[in-house]
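These notes are about the structure you will find just below.
The complex appears here without one of its protein chains, the remainder shown in place.
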Amino acid sequence: MLRGWKFVSVIICFLGIVMQGPAQAADRDKLLTDPGVYGTFAAFRIDDEWGRLDQKTRLAHLNTFKGVIERHREKLEIDTYLLRGLSDHADFLLRVHGTELKDTQQFLMDVLATPFGQYVSAETILNGLTKKASYVPGFPDNLKADLKAPSESGPYVVVIPIRKDADWWALPQDQRLAMMQEHTEAALPYHKTVKRKLYHSTGLDDFDFITYFETAKLEDLHSLVLALSKVKEAHHNRRFGHPTLLGTIKTVDQLVEALGQ
Amino acid sequence: MLRGWKFVSVIICFLGIVMQGPAQAADRDKLLTDPGVYGTFAAFRIDDEWGRLDQKTRLAHLNTFKGVIERHREKLEIDTYLLRGLSDHADFLLRVHGTELKDTQQFLMDVLATPFGQYVSAETILNGLTKKASYVPGFPDNLKADLKAPSESGPYVVVIPIRKDADWWALPQDQRLAMMQEHTEAALPYHKTVKRKLYHSTGLDDFDFITYFETAKLEDLHSLVLALSKVKEAHHNRRFGHPTLLGTIKTVDQLVEALGQ
Amino acid sequence: MLRGWKFVSVIICFLGIVMQGPAQAADRDKLLTDPGVYGTFAAFRIDDEWGRLDQKTRLAHLNTFKGVIERHREKLEIDTYLLRGLSDHADFLLRVHGTELKDTQQFLMDVLATPFGQYVSAETILNGLTKKASYVPGFPDNLKADLKAPSESGPYVVVIPIRKDADWWALPQDQRLAMMQEHTEAALPYHKTVKRKLYHSTGLDDFDFITYFETAKLEDLHSLVLALSKVKEAHHNRRFGHPTLLGTIKTVDQLVEALGQ
Amino acid sequence: MLRGWKFVSVIICFLGIVMQGPAQAADRDKLLTDPGVYGTFAAFRIDDEWGRLDQKTRLAHLNTFKGVIERHREKLEIDTYLLRGLSDHADFLLRVHGTELKDTQQFLMDVLATPFGQYVSAETILNGLTKKASYVPGFPDNLKADLKAPSESGPYVVVIPIRKDADWWALPQDQRLAMMQEHTEAALPYHKTVKRKLYHSTGLDDFDFITYFETAKLEDLHSLVLALSKVKEAHHNRRFGHPTLLGTIKTVDQLVEALGQ
Partner (left out) sequence: MLRGWKFVSVIICFLGIVMQGPAQAADRDKLLTDPGVYGTFAAFRIDDEWGRLDQKTRLAHLNTFKGVIERHREKLEIDTYLLRGLSDHADFLLRVHGTELKDTQQFLMDVLATPFGQYVSAETILNGLTKKASYVPGFPDNLKADLKAPSESGPYVVVIPIRKDADWWALPQDQRLAMMQEHTEAALPYHKTVKRKLYHSTGLDDFDFITYFETAKLEDLHSLVLALSKVKEAHHNRRFGHPTLLGTIKTVDQLVEALGQ
């Protein structure tokens, strides 16, 4: 009977997706480039019992998970990543962009309420906010121009949250501007091959920033973070990483396939 | 038979609520504004097995939880929040105000003794005390007046516990007063959109203060905490957050609905 | 049959208590006031399965726990406290005084060997030693006299372990004496309403001191710990709390009743 | 039927290995000596239930694990180590060298998808990159020559990850060169009996370096690490170890035999 129930639930799930028609996608470009957008990074661990389910059940469960993602794409921009094998303590990561964190909360509640969600627990949740660049307007014109060149992406993702020390925030704006210009110039050689995005998280979690990287060349990402370790501003990192999340960018279908293995 | 027992227990629970008549509510205004009131923040995690119960059982269990809240409202002021999806390691938060912590303890014991309580464990418990403002009486009159303007609330809640360093407490009162005036002036631009409440917890848990925020504009809350990071008093925060709890304000019915999903 | 066995075990337990006659109580006064006595603070967590047992079984199990306490009272002074609801990660606390830690170990082994003990794990164990006052003999006479006045007790208990820094221990005795006199004077206003006891734990666990408080006025305890934060000696606290344990004093019967709920 | 299924799965696994023919081995020498190669250290813990399986089942499960290793050796160089008994919290370690971390991720995904993988969780994962020596080119010729002498290996392995402080990275290259020369000279007496390999991990996990040691003489390894503690560069180790992993080098067959015991 249990089996039957599962079958029915899969059918219902599919019907649900079909019946609501093609989800009207949130405006990805706007959500990924506008200031004032909230970004949540939710890293989940899958518990041991998951692997002991038979594959059919796992795939059915994952389909309900996929259904929840599709349904929320109307309001939210949702990206999916596989951490398993490259990060300890977490198996997959969801990055969610939205204009209100309550929508993100509802989405993650819905994920956790799926049959798949019963085998999953939130290991790390980071919340940030996109803002207009604080220092770039004060940079020289050539540096501003360089920053406008496009960056190449994936398949690798790295997320490093950062907490600054009290001295950093106590510095006058012009000194922070000078240090951030040095920081930005150090990063420039990797601008083409490492795509970056910054979220501000003071007051929203235990960090001040969430730094997000995509690259095809992990060696360049390593060189970039190393270059940033050498500038004066790095002295003001009270906590850097812990956790550092490393994984690969996956479509929902790829993630479902990987977790259903 | 188990099913039957559950049914009976739900009936009994309902009867219990009906029979005791409308609980005589504690004086919310007094408890939320008077000094000398204890505030306990209890963040709970729900274990994996909860999600595997069928929905009817979950709702019955949650009703006994709701019954316990109703019953204790005679003496205590109880607020409920959903953390799930926005904070890691905890799913929901209870804020309890009372004039004696032993009443709060009895309430939380009763919660944990419900069928719902069997699936729940206390992840973080913070205890604080409301006191007359330590520094405000020494502030200039215009600042005092500004602080009397009302603040807007919810749906978001943030709780940040803080531990000061030894140097802070060793400072003479007038130096602390000057720093707290700078702190308060930095916070003033966000007074209208972010509601704050302060609890003193030295000796009652591992922190000195529990800072509590409600807002509809999380971006303003972020700007407020950032502004507070830039004043001299921030150098004396030995621990800030860890945990930072972020969630949404819910009525008991909304919380029950969310957890019964 | 399991049921029957439990019944028999309860009978045997009762018989055991009856047969050994009234346990000859350890000399509480001596154990609580003499120097050279070992005090162990054992905070236990009760696991989730406990709450899923039916109440009759829970009470039978708790009775064997009570029996073990009675039996060991011949040699040991045992106090019981309820932490559940006010401290995270621990549910109850045993404070054991004895002249030899091996007796305390045997007692706690016997607790863990009861049916109740199967649902319990030791979350924090602190071991300390009572000693003659190190600094009081050097205090002025009026201060010594003030310290002899009696203090009022409970229902609240707070336990705060402390580790001093290397600089503290490197100070010459007269400088430590001067600082401890300042410390003691700062504490004096709360002498009447907060009862204190000090245990030395260097070499016996990861702390140097276990400070123990009983009070009916938690607000005074808060003010006391705050006053102690403001004296110079507080700069030498490398670790203060972590954990801070807050709960209520209970007789064994009250604790058994609370845990059997 | 379960039994039968397990038997079939073992057969299939063996067939899988046989059918794919002798796996074309990755070029071990190149992967272990070239710069630009990624090294992942994955330390796994085996859960309690594993030991309660009967031995036949355990061996069958371990054979599927072995099969996965064989299959991935086409692209990856995989070394296996037993930590159980010498390190807490982890039972075995895999060191994986490859030119792309996504291949390593797929390998570890496949390990975790085996029946054996259901009893295993990733306790620590460290990712590093081999690079051309940063300081050696600036060393005097005789030191360079000494470093070319061969080192003896195993049966012991030690892995110590290291994080440098901000001051280290802020030093000009020539000062770091001078310190690293002192470091290298201090290590030279142990060059013959302790084999070392260095991985750079800035940006790939929470460390800057993964230092890897093989030796037959643990006492020499101890003396080497002690000698390195005494040079000026050691002041810049913000985190050293945590974890320090100690174990023994095993072939896959030896590891399978040890875990199947």
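The first chain written gets the first letter, and so on, giving A, B, C and D; residue counts start at 1 in each chain.
The rule we apply is simple: contacts are C-beta pairs under 8 Å (C-beta built on N, C-alpha and C of every residue); 3 or more make two chains touch, one makes a residue touch a chain.
Computed from a predicted model, the values in this text were never measured in an experiment.
Novice: Among the options C:33, C:118 or C:251, which residue touches the chain absent from this view?
Specialist: If we include the chain that is not displayed, C:118 is the one touching it.
Novice: When the complex is taken as a whole, what residues of chain C touch the one chain not shown?
Specialist: Answer for chain C: residues 36, 38, 40, 42, 47, 101-102, 104-110, 112-113, 117-119, 121-125, 127, 129, 166-167, 169-170, 200-206, 208 touch the chain left out.
Novice: By the contact definition given up top, give the residues of chain D that touch the hidden chain.
Specialist: Within chain D, the residues that touch the unshown chain are 48, 51-52, 82, 84-89, 155-156, 158, 160, 213, 218-219, 221-222, 224-226, 229-230, 232, 234-235, 237, 240-244, 246-248, 258, 261.
As a working rule, only the chains that are shown with their structure count from here on.
Novice: What is the distance, in whole Å, between the centres of chain B and chain C, each centre taken as the mean of its C-alpha atoms?
Specialist: The answer is 29 Å.
Novice: Do you know which chain A residues sit against two or more other chains?
Specialist: none
Novice: Can you name every pair of chains that touch?
Specialist: Inter-chain contacts occur between A-B, A-D, B-C.
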